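Missing here: one protein chain of the complex. Every other protein chain is in place.
By letter and in written order, the chains are A and B; residue numbering begins at 1 in each of them.
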Amino acid sequence: MMDLNLLHISVWANFAAFFLITFLPKNRVKLPPAVALLFSGAGAAASAVLLVRRFGGEMLEWKFPWLTWNSAQVNLGYYLDDLSLVMLTSVCLISFLIQLYSVWYMNEDADKKRFFATITFFTWAMISFVVSVNLFASYLFWELIGLASYLLIGFWHERPAPRRAAIKAFVMTRFGDLGFLAAVILLISHVHNLDIPFLNSQAAALLGPGELLLVIVLLFFGVMGKSAQFPLHTWLPDAMEGPTPVSALIHSATMVAAGVYLLVRLFPMIEVSQGGMHYILFIGAFTSVLAACLALTECDMKRILAYSTVSQLGFMVMAVGSGTWHGGMFHLITHAFFKSMLFLLSGYFIFVAHHSNSIFDMAALPLKEKSKWMLVLLWIGALALSGLFPFSGFMSKESIFGYLLETRQYPVYGIALFISFLTAYYTTRMAFIVSKNGSGPGAGDKRDSPLRGQSLELRVALNLPVTVLGILTVAGVWVFLPWHKEFFHIHTDWHAREWMNLGVTSALVLAGIGTSFFYFGRKSFSEKGWPALIPGLDFLISKKFFMDDFWNAVMEKIVKGFSRLSVWSDAHIINAAVNHVGLACVRSGRAVAELQAGEVQRYILVALLVIVSIIFYLLTR
Amino acid sequence: MQPFIADFIFFVFAAITVLGAFMAVGLKNIFHNALALALTLLGTAGIFVFLSSEFLALMQVLIYAGAISIAIIFAIMLSPPLAHKPVKRSMGKILISLVTSALILCALSYTFIKAPWPVSAAGEGDYSVAHLGQVLVERYAFAFELISVVLLVAILGAIVIAREEKKNEVVC
Partner (left out) sequence: MLINQLVPYLLLSALLFSTGLFGFLMRRSLIAMLIAVELILNAANINFLAFNRFMNADKSLGQIYSIFVIGLAAAEIAIGLSLVIAVYRKFRSINVEKLTELKG
């Protein structure tokens, strides 16, 4: 009972915050952040207690029937096993830290009320999605996540670029959601019960192999949209137009995580279909390599991080598709922590660089003197993302590598290694360039801090979240290792294969870092590095592999074609239907009016025909 | 009279009746129609004789063939010839009228042939005009008076309706 109450608190705290903030007076600018922090802090604390109390224990299922039609029933409620518990806690924790950081970041923004209301709503939707027992309810929250992300990406709607980015994100994810919806409909018509435990245990048996494959492909379509998989990945880099805390939230714990989480959640069902698994594996690997290539020469810090997110998500999807949902999930969690930290840091650096996103503008700043701690954290995050020992990214990637090697999926292993190399390269490129410590304005003046004039609370709001996330990135995995190694299937008894694996991956990561150092670490550094040497690659990257153009063309064709179809159907079907109903009335009226033409003989004829029919009825009776 | 001869005469009268009816309906000239009607009425009078109602046959010839058809012929001849110019007949109208009346004919014939008529009191009885007149003024006196009034009113009404209206005069 206690656990259920804790679960209630952690789920509904953010909604309560959203609700309260909505009704706060507009002139009390300090209240919305306070309310948001109070409630989401309570939610995070409740979820942490829940994690300690329940992890490794039995699952908690609490539900009540909501909709019933024919034989199908939709329940509402919670489904809390180890998987959703881990996800719940990280979402609660990360979103709390990000909201804390938002206090600093949004300090000067006028519309705090709207921001905090939306971000708490976003968090609530994500948490509800995570613990929802029913796939139909999951779908509803999935859509709410999409809506909230639209509102947040387009938060600065006065400017055109965020507006466009928000619409793009919304349309692209909606495009994928159609697949999810179709899968839900297909499941409800064939399985009649959308409870996730039921789906995982029974659905594969109830569906034929073809239907199962179709369901998985459709579901994965939704995942493609939300988790920014090829070819629906183009919205994510553009989503950088939103406020940085929003980017951090979207890229770590909510939104993009939802897609991978959905895959992991339904893994027992998906696993049955070999074709579905291969499809997922292929898309994940392709996305991962493509996005990693796009990140190679990017100069916008947030965009580098965005492409790395797409790449890492592809990596997770690939891991899930290759069969290790533990590895995918593990990487999702560790990635959430260090990626949110990196985004928060990027927000800081962009602030320091006078709202420029370019890493070369940051390179011109004397960051080593002014923001030493932030640089240290940046390096921690970058190395974790690269997957270097002993950071958390190493652990999760190692888990995936180990599994791939163990199951002898050597091609996938090779691709994963390649991605790992590219990741190490572009991440440390960013870190090397940002930490160049140039002699920009304010160099040499020790008293001139970037945070000059900001109060203590604000400094805490900035430093505390990134520090906590940094500590978790370095130490978290090791502290919790004995505790969750069962859950994440982590080997501790290492043999030659594991050692070899460690050696190969570390060597590749180090090679990536070394290459990066060769091009960007020294006094004279190039801007683009080795991709500029390969003919064509640079051009392709600068055009983003033509994916934006592709989608523009597709959208043009689809939307315009659909519009034309709508116009046509309006004119020829709807309008014509209305017209013909009217005409039919007029014509039938005219036809009946013929009977009343005033001609005596016609009246008599009708009367006689009636009499004849009566006579014949009586005769043949 | 030989039964065969009686049948033959009956058949002749029936043929005259039906043929006259066809002509009364089918011919295009309205004057011919009226004459054919007179023929039919005479034929019917013959049928009445076979039904032992000689008085009625007489009345038929006197009133119907003598008065009514002559009245119709008068009306035709008195009205302007323009009104009786034969109009073109529409095939559709003929067809649907034919179908309707054929259906009714079928229904009637079917019923007449199939129905188990309880033929009782056939043949002999008092058909005399004396008996008829007696019954008419005794038992059916009221109906007799009524039909007389109807005839009177009809004649008066016919005069009123057919009278040429004078201007500024209210006609009731």
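Some notes on this structure:
Here, contacts are C-beta pairs under 8 Å (C-beta built on N, C-alpha and C of every residue); 3 or more make two chains touch, one makes a residue touch a chain.
All values reported here derive from a predicted model rather than from experimental measurement.
By the touch criterion stated above, the residues of chain B touching the omitted chain are 3, 6-7, 10-11, 14, 17-18, 21-22, 24-26, 30, 33-34, 37, 40-41, 44, 47-48, 50-53, 55-56, 59-60, 63-64, 67-69, 71-72, 75-76, 78-80, 83-84, 87, 89, 93-94, 96-98, 100-102, 104-105, 108-109, 112-113, 117-123, 125-127, 131-132, 135-136, 140, 143, 147, 150-151, 153-155, 157-159, 161-162, 164-165. Although one chain is not displayed, its contacts with chain A can still be listed: residues 593, 596-601, 604-605, 608.
Note that only the chains that are shown with their structure count from here on.
Centre to centre, using the average C-alpha position, chain A and chain B are separated by 98 Å.
By the touch rule above, chain A contacts chain B in their complex via residues 601, 605, 608-609, 611-612, 615-616, 619. Considering their complex, residues 93, 96-97, 100, 103-104, 107, 110-111 of chain B touch chain A.
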